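I'd like to ask some things about the structure below.
The complex appears here without one of its protein chains, the remainder shown in place.
Letters A, B and C name the chains as they come in the text, with residue numbers starting at 1 for each one.
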Amino acid sequence: MKLIYFAWVRERVGKAEEELDLPAEVRTVRDLLVWLKGQGDGYEAALEHPEAIRVAINQEHSRHDEPLAGAREIALFPPMTGG
Amino acid sequence: MKLIYFAWVRERVGKAEEELDLPAEVRTVRDLLVWLKGQGDGYEAALEHPEAIRVAINQEHSRHDEPLAGAREIALFPPMTGG
Amino acid sequence: MTARIEVRIQTEDFDLSAEVSALLAGLSDTGAVVTFSGLCRSEDGALAALELEHYPGMAETEIRRIADEAAARWPVTALCAIHRVGRIAPGENIVLVIASSTHRQAAFDAAAFLMDFLKSRAPFWKKEHLRDGSEGGWVDAKESDEEALRRWS
Partner (left out) sequence: MTARIEVRIQTEDFDLSAEVSALLAGLSDTGAVVTFSGLCRSEDGALAALELEHYPGMAETEIRRIADEAAARWPVTALCAIHRVGRIAPGENIVLVIASSTHRQAAFDAAAFLMDFLKSRAPFWKKEHLRDGSEGGWVDAKESDEEALRRWS
């Protein structure tokens, strides 16, 4: 699975993107955030407050209860501050 | 008294402005509209519907029940269509 | 906060970018700028030109009064209103309103307020000249423009 990070999520994780094999039991966005948080200090820092993280699947905004089925690209980022 | 006319009021009256001596009994804006309507065909055409005419006294919007006392310049015109 | 206020009535056209730049020069706390441009429509090709008449003196005073009220209601950093008079061809500018503020909602509201009141309270009148050479007559005031004022009271 291709994971992409933006803004302070990217800075804390320490990379802009990566390919990860997700365990079979990681089925929803929320599962992913919980699992990812356990993958090391950078992830722990980035996902300290997982409920604050916004997620896009295949470049579309997704709720935390949505399934990952069909995902090719998952992006994690803070609330947006453009405009 | 200096009277000024704009837009189709000006066209129907046939002049842009004039000096008129108002009779003593012409005390309010409404009095003026009624009196002026009787001053000839152009005035009659311009003031056919006196309630539609907007009036400014000394360059400030005035209601039809306002007194003319203190007026130096009275303007009569149709509802505004700028912008 | 004292807002910078600029009011002009002129026959010449104006440039949007130039007016915004001039108005905002030195206002470094401005984060939001809303402009409204009113253009002469072609009326499906029937219109040759609009002729704009105004009440000199009162027009400037009345627009400035409206701008002062907008500046009292919203925390704007600057307001500008430019209204053209004379003959205006389809596609040309008739009016420009600019409102700037620290944040966007005040800029949007002040610009909409200024336009709504300018439409129904500033002494300007439009006459149509048609392409077939005839006079299209004076444009009628719209009830919808009077209604637009009510939301601000």
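Rule of thumb we're sticking to: a contact is a pair of C-beta atoms (placed from the backbone, for glycine too) under 8 Å apart; a residue touches a chain by one contact, two chains touch by 3 or more.
Quick caveat: nothing in here was measured; it's all calculated off a predicted structure.
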Could you tell me which of the visible chains the hidden chain touches?
A, C
Determine and list the chain C residues touching the chain excluded from the picture.
15-18, 20, 24, 28-42, 44-45, 90-91, 102, 104-105, 107-108, 111-112, 115, 148
List the chain A residues touching the unshown chain?
4, 6-8, 56, 59-61, 75, 77-83
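Basically, only the chains that are shown with their structure count from here on.
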Can you compute the centre-to-centre distance for chain B and chain C, using the mean CA position of each chain? Integer Å is fine.
26
Expressed in whole Å, how far the mean CA point of chain A lies from that of chain C is 48
Using the touch rule from the top of the page, what residues of chain C touch 2 or more other chains?
none
Got the chain B residues that touch at least 2 other chains?
none
